[in-house]
Each structure stands twice: as structure tokens, then as C-alpha cells.
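Data block below; observations after.
Excluded from the complex is one protein chain; the other protein chains are retained at their positions.
Labels run A, B and C following the written order; every chain starts at residue 1.
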Amino acid sequence: MKPDLSVTLGSLRLRNPVMSASGTFGYGLEFAPFYDISRLGAIVVKGLSLAPTHGNPPGRIVETASGMLNAIGLQNIGVERFIEDVAPRLADAGATFAANIYGRTVEEYEEVARRLSGLPSLAAIEVNASCPNVKEGGIAFGSSPEGVSRLTGRVRNATDKPVWVKLSPNVSDIGSVAQAAEGAGADAVSLVNTLVGMAVDHRTRRPKLSNVTGGLSGPAIKPVALRMVWEACKRVKIPVIGIGGIQTAADALEFLLVGASAVQVGTANFRNPGVCVEILEGIEAFLREERLSGIGEYRGKLAL
Amino acid sequence: MKPDLSVTLGSLRLRNPVMSASGTFGYGLEFAPFYDISRLGAIVVKGLSLAPTHGNPPGRIVETASGMLNAIGLQNIGVERFIEDVAPRLADAGATFAANIYGRTVEEYEEVARRLSGLPSLAAIEVNASCPNVKEGGIAFGSSPEGVSRLTGRVRNATDKPVWVKLSPNVSDIGSVAQAAEGAGADAVSLVNTLVGMAVDHRTRRPKLSNVTGGLSGPAIKPVALRMVWEACKRVKIPVIGIGGIQTAADALEFLLVGASAVQVGTANFRNPGVCVEILEGIEAFLREERLSGIGEYRGKLAL
Amino acid sequence: MPSSRMRTAEGRIVCNEGHGGIFYRLEAALPDPVGFVPGQFAMVSGWPGNDPLLPRPLAIFRSAAGPKGKGTVEFVYKVVGRGTALLSGLHPGAPLSLTLPLGRGFDLGKEGRLYWLVGGGVGFSSVFPAAAALARKRADFEMFLGSRTRDQLPPKEWTPGGTAPGRLHLCTEDGTAGFFGRVTDAVTERMGLLSASEASRLTILSCGPWEMLKELALGAANRGVEMQAALESHMACGFGVCWGCVVALREDEKTAYRRVCKEGPVFDAREVVW
Partner (left out) sequence: MPSSRMRTAEGRIVCNEGHGGIFYRLEAALPDPVGFVPGQFAMVSGWPGNDPLLPRPLAIFRSAAGPKGKGTVEFVYKVVGRGTALLSGLHPGAPLSLTLPLGRGFDLGKEGRLYWLVGGGVGFSSVFPAAAALARKRADFEMFLGSRTRDQLPPKEWTPGGTAPGRLHLCTEDGTAGFFGRVTDAVTERMGLLSASEASRLTILSCGPWEMLKELALGAANRGVEMQAALESHMACGFGVCWGCVVALREDEKTAYRRVCKEGPVFDAREVVW
């Protein structure tokens, strides 16, 4: 019997728990040459802002031990062009997709969310609450429960779409931040975004990123991400989407095991453009092997 | 001309900036078969508690991508045996050494510090303020500026030795925590300790560590550690000791470049017992190549 | 029929040998033949483990159809760091992961033009395939290859067939072979001798270090000569989804960051903000 791969995130039902992570999957269509993108649980597109954004000067990526730093600076085509040019093509391809959004102010977040609400084919809005370039004296929204609560509440009121709040791992207590999102009406939390890191060249004495610091992703961060997802799952009742260093079906299963309802695959797409489908097939094969009827029989079943 | 490798940490002058990190170097004497341990800037011994400590059951280490998780649980011989058996032998070997200390309560920290104060050969006391098994409802001392401030102040008053406070990276704002240590009288801050992580076996459905979570160390965390050291250096005037994923002279130089006064080498000792001396020699060779008269001409010279 | 559609492929190493001391030639067998435009590249990896994490971009040097519908692809590379060092340690029979062909190659489409192909260092790896394609089209071209010293010029046997000896200009900075000086000097000198109408018929196709390309681009702009430059950049994905590899281009008086892996690696030299 074919195991049931479908998962529910609140009101939303997904074919399967494997999604792409924002910023690592372009606008989704770029992967059409590699496989049928409608096979994924969902595609989360590159973070969208109100106006098109230039991004940071080069020196945007640095490889680190089993990871990479990026400081792309959210270069993107802006929400309008996404709505006009990209969304219809994703819908035509049969893909389930969510929009990751980002603003310099709470008002911008609201406005982007509002504009996206009119897109019938859009499955959800993922709020990037982990960006350091916002008001409030330069302190990231995402690093305090209060900031996350406020941002979540405002976006929640601006749209009828399911709202996923994407959390930063650069905090002392991820559980409280996740609870803040839940309390303010989030339908799900996604975690983790990147860890803030830095790289310098000891000879030239210069930072390797034009932005000096950047976000660390990839297998290096998986142990930290898994711990945070586990902690968040213990603290909230809304679904948790697990992200961070997932490269194989085994990695994805680990996040499901500690309680995640779904996963997102990021950096691994760069190494292997076909990886999301390989993970999907690997999960299915595992459920078969273990004679499990579906994800539900496995999720959160960590034996302590 | 031979470059001057010596560095000062407040009132303390060290031969060179290369130290071993606590918990990765035993009690120091274990390295005597590999090289003359008096060559190191300082040896920081395994965390000492008031009474000998058993530590956690096995399942204590897990390898991760370019890193490892440990949950040793601070197994150690206790401060008394250290003072009686170990310290004299370290002194005989001509080694400069510091004691890393740990307590379940503030009072225990104080008491360990007090007992160590009588050791003339002891160079400094490093306070492990990053341990999750303490009073205060299970919240780590190290995760809030208030906790760090209180602990630092109390240990400061319990001893005349230089006090280094070792900080946890599991915080939103490392700068504030470093400032708290400085404000409470620390002579230096050491950072980072390990990032909290987790590993599970997706087949057996069990955590890989008996303690479920553990501390992530090794090259995987270097970008995060470097960023935090840089941030701490901008916020405090006391010396900062840089720790995290250092494996080569180039790595060590990166920490010095962003402002660290010295470095500690941890996990790399496991792979290569001779690594500290290789790093030391590499730093000297670099200074020669660049025709620098000493560390002072290089430290903190990051060009932004 | 070799197909030029972008794909991932699990190759197997057929040959991976050092040549002339510093260049390696890596040949891999593929499940099916790959067509490519000179200047296009592949993302290549094959070492085990997650460190280094990212594949490395290498220009496609040659490709061929093999027996039974299979194919082969060749790369030429220089060891400059960890990834290329790891590549150089792989033995025949080892697997090689590839995504290819990627990016926008040289535009060789226009009729009746004179081409100067300029390669600095390992830049000949994109310039040779362009020369081979021009030779097949019987187009009019000359080739300038520069290096620091004689031993760092590409081995003779790699020069594409159809390159008339008088049309191949070697340049070494230490004068140990050919023109004594940098390849940019040789090209600029020769450009100086062109009439305006010759200059307007000329297209430079170039690949090499940034400083070399910049100097060439300025020289070409001065003489009104068209130039296409194959740029390098640190890449994470190679197929346009990470936005990590951008270079600043001048477009309609504004600058915009464009992806070297997607809009490039070959750009019109006049648009690049050098």
C-alpha cells in the first residue's frame, strides 16, 4: 500500500511535507527543467518586498565548513511583478506555492501581505521575521517575543491567507518566540532562518562579505535547527515547519520525528537541483520499509 | 627578527595568544607526550566543580557535519584533587594554566573560586557561565546579562585571581552579555562556548545523546563564533578571548584580526593532538612573512 | 543528438591528468551527450562529505557523443584551492556530479566579423571551444594567449584544430615565449594598428582575470571595438536561484546586479561596471 504522504498545516493540506526554503529556490520555475515542480508539498519563493530590491554588492556568498554564509540583501523583483508574471505561471504548472515576505517597516509587511491576499492560487504567506534591516533602532523584529508578536498580529490582520511566521535562530529562547507568534495568530511557524555569522580574510584583512556579516546555512547548522524545532514543538500547538541543513530523506525524517509537520529544504538545492524530489522519494521509501501508513504515524514519535 | 608573540590579558602576560579550550585538553598533562606543554600561551583545564562529578551516561558524543555534539556532563575530578595532584605537576612542567570552573549554584562557583585562589601557580579562573544545569528555574546563567552580571560579581569578590567569564553563544545579543561581565568586574571574556544542538536516529527514533541535547563545537560553528567575538570586541574594553572552530593558524589569525586578544583551541585537539603548537608556529611564520613586529600590530586591524 | 537542455548528470571519471605541470584535464563519461555553446559551464563536484559544500564552476572545454547514445565532457582546470585540489585527487572510475550546460555563452552568430580570442591564465578553457566553433564555421579569427611564463601556457596539443599558426599569438610576462609582456599589451598594441573600419568589424571574445578583462574592455571601448567578456564569480548554485554570483551592470544609466551564472558568464564588456 502506498503510504499517505499528505500533511495538514492548519486549514491547508499539502501533498507531502517537502517544501523548498525561501531564497534557495528562486521563484520556483527555475526548477522546472529538473523535475515536475507540482510534486513538491509547496514551493516557498524568494522573499518579496514592496518595491523591487537591489540587494547588496558582491561579496554575497562565502563557503564555510559544511555550510555557507549569504548576504544577498533580499534582491527580488518586488511583489507586483511576482503577482503579474510569476504567480500565474506557478499556478499553470500546478504548483502549490507560498510567498515569503519582507518589509523594512511593519507597514511594508502589511502592504505586501495585503497585495498578495488577492492571489487565489497562493497557499500561504510566510513572514520573514528574521531580517535585521528594520525599524526599531536596528534590533531585528525576530529576536524578541514582543517584536514577533507585533509583526505577526499586524500581518494576520492584513490578510485572510494562512500566515506562517519564519523565526530567527539567533535567540536565547526559541520557545518563547514561537509562542509569541502563536499568540498573535500565526497559522504555523517556520524555523530556522540562518544563524548570523562572519568570515574574514586574514591576509587582506577584509571581511569576505560586502555586508560584513551574513546568514549561515547548510548541514553545519542542522544540529542547532533540530534542537530549536524540537523545543518549539514542545511549546506551541500550531504546526512547526522544520528548516536547517536538510539534505537527505533521513535529515527530513529527523525533523518530523522531533515534531515538525513539514520541512523546507534550502542550501541543499544548490548542490543538487534534484534534491527535493530525492528527499520526497526517500521519505516514501522509508515509510514503506517501516510499514507505516503515513506521516502521521511517525511525526513527533521521538522516544525519550 | 623574531616577532613578539606575547599578549597581555589585563594584568596577565602570556607567552603567546594560543591556549587550549576547557574540556578538550584534559588536565593538560595528557599532552606532554606530544609536545612541551609550557610552550602554550596557557592551558585551560577541564571544568572543575566542588565535588568530583560523574557526568552523563554514555551516548556522550555525536559527530555532525564539520562538528560534534558533546554532552559529557562535566565529569571531573573535583577542585581538591586538582589542587593536590594536578596543579603541582602543571607548575613543574613550566606550564601557564587557568582553571575553568563550574557550579550548580552561585555559592558553589564562589567556593570553587575561593579554594583555587590559594594556588600561586594558577594564572586565572575561567567561569563557565554557559552551563544549563543551574538554579534559577533551569534558565542558564549565561543567557541573560543579569545572570552573567550576578555570577561574575560574586566570583569576582571570592578571588584575587584574574577572572575570565566564558560566555554562551545561545543568546540574541552577545554584546550586552559581554558588557554585563565587564561591568561586574571580569578581567576578560572568553567566547564562545558550544551552541546547543541535538541529534536523533530516525530509525531507532531515539536521541543520540543520553542527555538529548548537547553542545556543538568544531569548524561548523566558526562563522558564528567569529561574528560574536567581533561584536563583543566592539562593545567591551576588557580583553576578549576568541574560541570556536579554530583549527589552523589562519583561523586563529581571523579571531585576532576581529579584535580578540588571544584564542583557545578546542575540538581541533581531538583530530590532531599537536595542533596547538602547529597554530602557534603558523602565527609566528605569518607575522614574519608580513614583517610585523608582533601580535599588537595585527590585532583588531580588520579593514571595514 | 547532443542535447543542450540544462540537466543534472552523474558522470564517471575517464581521465583526470596533470598537463604541463599546472593544468588538469578531466574527462567524464555521461549517460547522454551534451551540447553546449562555448563559454557555457558546468557545476562540478565529486568529493565525498559536506566540506567543501558547494560544487565548483568549470567552463565546458569539449564534449562529444560516445557509443550507445552515451556522451563525454571535458574540463580543464588549475588547482587554486580546496575544491580544485580535491578534484585533482579523484581517480578514473570515481563518480562526478554535474549540472550542465549552464549560463549564456559567447555570441558567435554574426556573419562577416573578425574575432580576436583573448585568454589569460586558465581562461583559455572557454576561449579554445570558441576557437574550435569559429574554425568549424570557417570564420576569421586570431587567438591571443597570455601567461606569466612559458610553462603556464596551455599545452600545444590542446590548441584547437583550424588555428593557423600565424594567427596564434603567445604572450608571456617574462618573455620566455612569444610576445614579451602582458597579453593586454599585445592586444592593445595590435588594436592601435587597426583602421576604423577594421575596428568596427572586430569582436573580442575574452576570458581571464578581472584586471585583464577590465584593461581590455577599456582599450576596446576606446577603439570602438565590440567585446564579450566571460566573467568569474563565487557561485553557490550556478543556475540562477541563489543570487549570490552577481556583478554590477550598467543598464539604462542605472546599475543593476545581474547573475553571472544566468545572464552571464559572458557579458557585453560595455555594460560591465569594471
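Keep this in mind: contacts are C-beta pairs under 8 Å (C-beta built on N, C-alpha and C of every residue); 3 or more make two chains touch, one makes a residue touch a chain.
Since the structure is predicted, the reported quantities are computational estimates derived from the model, not experimental observations.
All shown chains touched by the missing chain in the whole complex, by label: A, B, C. Touch with the chain that is not drawn comes from one residue among B:P57, B:P88 or B:G118, which is B:P57. Taking the complete complex into account, C:G49 is the one of C:G18, C:P31, C:G49 or C:G192 that touches the chain left out. Contact with the undisplayed chain is limited, among A:L12, A:L40 or A:A65, to A:A65. The chain not shown here touches subunit B at positions 23-26, 30-31, 33-34, 46, 54-55, 57-58, 60-68, 70, 72, 75, 218-220, 247, 267, 269-274.
Hidden from this view is one chain, which touches subunit C at 47-52, 82, 85-86, 89, 91.
In the full complex, subunit A touches the omitted chain through residues 65-66, 219.
In the analysis below, only the chains that are shown with their structure count from here on.
Taken as a graph of touching chains, this assembly is complete, with every chain in contact with every other.
Across the assembly, subunit C contributes 50-51 as residues in contact with two or more other chains.
Those residues of subunit A in touch with two or more other chains are numbered 64-67, 218-220.
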